[in-house]
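What follows is an incomplete set of chains from the complex, kept in their original frame.
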Amino acid sequence: MSRNLELVSEVIDSALESPVPDLESFCADIATRLLDKHEYATVSEVKAEADYFLDVTYPSGKKGSEPYTLVAEARADAQGVLTKLIGVKVVGMTACPCAMEVIRKLNHQDDDKAAPTHNQRNIGTLMIEVPKGSHAVDADDLITIVEAAFSSPTFSLLKRKEEAETVLHAHRHPKFVEDVVRDMLQSVLKHYPSLPDDTMVIAKSESEESIHKHNAFAERVTSIGELRS
Amino acid sequence: MSRNLELVSEVIDSALESPVPDLESFCADIATRLLDKHEYATVSEVKAEADYFLDVTYPSGKKGSEPYTLVAEARADAQGVLTKLIGVKVVGMTACPCAMEVIRKLNHQDDDKAAPTHNQRNIGTLMIEVPKGSHAVDADDLITIVEAAFSSPTFSLLKRKEEAETVLHAHRHPKFVEDVVRDMLQSVLKHYPSLPDDTMVIAKSESEESIHKHNAFAERVTSIGELRS
């Protein structure tokens, strides 16, 4: 046990002298050293999560910061193959397309104005494999991609009018959990045109349904190549 | 340690022969016996939670069951005073009155039809003190009271039209967390006209805000007498 933690401690020590470029490299460094120290082992895996805050300018012009979670994974095997994944967990909002459509009919509403529907907190997760040595994928970009895939991003601080506009924005982009997953994956493809075909991508969306006592969940584990075809 | 658990075990054993009438009496029984066995103690407190399912008939006529949580507390002191509380935790839904009002204005909507707003899961908790020996307060009634205080109760199983109607019902009864608390307390007063003035009542409402990454919360600890005045 202590041997593994000693490694983590050593890596942190070196990081204090020359900081690691990112969380996934930190994981990869530990995974590689763990494998070196355990001769009998064939594979080592390291996972890490970190609180992360981004400075934002709210629609009102006020400045603040929004909370996110960084996630990273690394896997090293005895054949010398090293896999790294970098990702983010983001909280946003979805509005249900199905209930909105039925409510339009019930209300005989045939204009294109937003109709009421149930909406709720959604936790979107997006992880991308990064080639060894590459820093092509940036966590801030992933946050932008996930927030755009929600019906709307959410904010800690909103004036009354901004709150209303956020709600209307969500109602103009109603989405199921499977839509959030699909839209994240489409954005990844556009945003990273040069990622190789065998790059793994994981997208998840969990909806804390306001209309139900249980959550809805969608997930797709795929590759850039599969997304391209 | 073992002595305390032996008591719980004894109480469960007797309960298997002649079942306890309710969870708060179970707590009260253990609290009293704990005080008896620990001569040096001046007060003992016992808290319990239990999963609870109620059979319901959904609007579609289908039958099913919805999940709730029963909560009970008992406190016995060396002067022989025994206090029991019975309560429930219920999951429902609130729709925000404020965003709805601003959206009406933004949309120049002056009819009384429901306008879009943010809505979300709400956890309502209601606990009432019960006099020794009294079984005046029934958990099923408390569930009814809490569900009526939400913008709408929620259901595990809904056909599309029922889902839309549930959403519309919530939009016709928009509520802040403090409204849920106030409405629970008003119902308690109407539902239990004969409870004595010194009966303690606790009401809480926690909203998992769809528009924010944090929750909103309201709580009032009061007495039937204070509510009457």
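For reference, chains read A and B in written order, and residue numbers begin at 1 within each chain.
Basically, a residue touches a chain if its C-beta (ideal position, glycine included) is under 8 Å from a C-beta of that chain, and two chains touch if they have at least 3 such contacts.
Everything numeric here is computed off the predicted structure, so don't read it as measured data.
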Complete complex - number of sequence copies, 2 represented: 4
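Here is the rule we go by: only the chains that are shown with their structure count from here on.
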Could you work out how far the Cα centre of chain A sits from that of chain B, in whole Å? 35
Interface with chain B, chain A side, in the complex: residues 66-67, 91, 93, 98-99, 102-103, 106-107, 113-121, 154-156, 158, 160-161, 163-168, 170-171, 208-214
